[in-house]
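One protein chain is absent from this view; the other protein chains keep their places.
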Amino acid sequence: MMECIMEVVNLKKYFPVVAGIRQKPVAWVRAVDDVTFDVKKGEVLGIVGESGCGKTTLVRVMLRLLLPTDGEVKFEDKDVFALSKKALNELRRNFQIVFQDPFWSLNPRMIVRDIIGEPLKVHTDLSKKQLTERVEELLELVGLNPEHIRRYPHEFSGGQRQRLAIARALALNPSVVVLDEPTSAVDTLSQAQILNLLKDLQKQMELTYIIISHDLGVVQYMADRMLVMYLGKIVEMASTDDIFYHSKHPYTKALISAIPEIEPETKKEVIVLEGSVPSAINPPPGCRFHTRCPEAREECALAEPELVSIGNEHEVACFYAR
Amino acid sequence: MGKDTSELLEELQPFINNVKHGFYLLKQNKLTMGAVILAMIIVVIGIIAPYIVPYPAHVVGDANPQDKLIPPCRKYVLGTDELGRDIFSRIVYGTRISLQIGVLAVGLSLLIGVPLGVIAGYSGGLIDEIIMRITDIFVSFPPMLLAMAIAAFLGPSLTNAMIAIAISWWPWYTRILRSQAISLKERPFIDAARAIGTPDIKIVFTHILPNCVSPLIVQASMDFGSVILTSAALSFLGLGAQPPTPEWGLMLNTSRNYFLTAWWYSIFPGVAMFITVLTFNLIGDGLREILDPKTRRM
Partner (left out) sequence: MTQPLLEIKSLKVNFNTYYGLANVLDLEHIFIDKGETFGLAGESGSGKSITALSIFKLLPCPPGEIESGEILYYGEDLLKKSEKEMRQIRGKKLSMIFQDPMSSLNPVFTVGEQIKRVVMYHDKVTGKEAEIRALELFDMVKLPDPQNTMDKYPHELSGGMRQRVVIAMALSCGAEFLIADEPTRALDVTIQAGVLELIKDIKKETDLTILFIANSLGLISQMCERVGLLYAGQIVETGRVGDVFRNPVHPYTIALLEAVPKPSQKGKPLAVTGGFPPDPINMPKGCRFNPRCSKATELCANERPEMKEIEEGHWVACHHQGERE
């Protein structure tokens, strides 16, 4: 039983929709609506879901880039939102993120040395020389040429920029790294390099990863456990194998069926969902997915299913999951 | 010693590369290139003016009444004014003055407007509201009127004119900076800096400001010309430069009385102003094309 490094408990994040001169909230966008799960030390946890499901907001709240509307996030048993300034600094050292957009996640006007050196400048007091050396080490660690230390981000390819972002995230030897769509903007061959790099670094530095991706192939390869989100809620949570081969929630099943396979033989049955994702301001009553669910029944519009365990660390939020 | 210089050179390398790339892009737009060269000539003239004017005494105001209102001739290339002073010398020296006006007025506006804009944009909320309302107040005054009121209040002089212009001009920079800061705030690299734990002040200085420079340079270049025009207008109304300063606007003011008889007196200072303002406008325009990533050519 792996120990738990982070806990998310009943987390809610609602964004106000304001109107009128007084800018009073007239409605709420329920981006993250009562989410509970843990992150185990040393694992790779995958979070999947389509646009609007809340996964991006979820990690931003976990990183304390946003404050929650309700609920708790605990990092090594400490409440993330109640930390003193000093302790918050500690948290930042330990919990880092690699963003999806390899161009805009690096300041286009800063050279590589300053970009990767920023965390070192903020948290340590290394001399200029020591900092440069450390940055060169990090560049080598991620497979880049240390001589390029004075270049600008736009002088690198997408895959290389993503490595720069990884180097920056690892500068302070964090324990947990969030990978927000780490290879979405990157080519297939570069992606393979980056995924291998991430796996190696995980072993080398004993990291825990939280990986978000819309590419289910990538998540299947990288993650040990996965959670599937829809409209602010977790609909299914299980080991990667269980999600891919024994999924129980109709949304998960549709998601898996939509993955385009290379193998030309497999002309599989694609489950096409009707309609589009409902608004997060006014989610459908009852089960949020029922408006598009191919297996929906009358009862689904009446009450919201809870996330229940069906054994083997597999949880599903559906009345009819069996 | 050698190691230090080579280290310094290494440090500056990225900057130098940027500048080189800038020149390459500049060369592609002949009009802007021309404007830049002309601007450099104007600046050089401004700097060496005291040394090249044929009649330095006329510049400071020594009258020469017997030569008054002589049309352009061998002795006085562009003619003389009502006090017999060489117009050519005064126009050349006026370049220096106009450039000073541009630099000081725009500089002062930037000094006030930029920090306010960045703070408003980045902070948002109440601070943003307060700063924007103050900006709104200043913006709703017609610039000329405000400048006139301030000049009238502080007394007419070139320095006061520059202050007046700066006070009426800064709100525009605040607005530009604010909108830049707001759009930059949403960028992932700002989130990344916050996730690293970088304090807000540092984020503003190292991340936001350097990325705001482009629209600022464009606006400032174009404003250079506008400021010169405004100061000329103030002098024209008697609220700016005072006689005997050889400022173009002032010369235009005095030349009004001799408009029909001494055409050279109003035309030449007017042409000088026209060329200078046009040059800086073209530069601003050209810079915008170069610096805007969308219109930027490879």
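Observations on the structure shown:
Which chain is which? They are A and B, in the order written, and residues in each are numbered from 1.
Everything that follows uses one rule, which is that a contact is a pair of C-beta atoms (placed from the backbone, for glycine too) under 8 Å apart; a residue touches a chain by one contact, two chains touch by 3 or more.
The structure presented is a predicted model; accordingly, all values stated were derived computationally and were not measured.
Between the chain not shown and the residues A:Glu140, A:Asp187, A:Glu206 or A:Glu313, the one that touches is A:Asp187. Of the candidate positions A:Gly42, A:Gly71, A:Pro108 or A:Gly158, contact with the hidden chain is made by A:Gly158. When the missing chain is restored to the complex, the residue among A:Leu255, A:Ala280, A:Cys300 or A:Ala317 that touches it is A:Leu255. Only one residue from A:Val26, A:Met205 or A:Val270 touches the chain missing from this view: A:Val270. Only one residue from A:Gln162, A:Gln220, A:Ser247 or A:Thr291 touches the chain missing from this view: A:Gln220. Mapped onto subunit B, contacts with the missing chain fall at residues 21, 24-25, 297-298.
Think of the hidden chain as still there; on subunit A it touches residues 50-51, 157-160, 187-193, 195-196, 199-200, 214, 216-218, 220-222, 240, 244, 254-255, 257-264, 267, 270-273, 275-277.
We adopt the following convention: only the chains that are shown with their structure count from here on.
Subunit A and subunit B, compared by their mean Cα positions, are separated by 49 Å. Residue ranges on subunit B touching subunit A, taken from their complex, read 10-11, 13-14, 187-189, 191-199, 202, 206-207, 210-211. Of all the residues in subunit A, the ones that touch subunit B in their complex are 60, 63, 65, 88-89, 92-93, 96-97, 99-101, 104-111, 114, 118-119, 122-123, 150-152, 165, 168.
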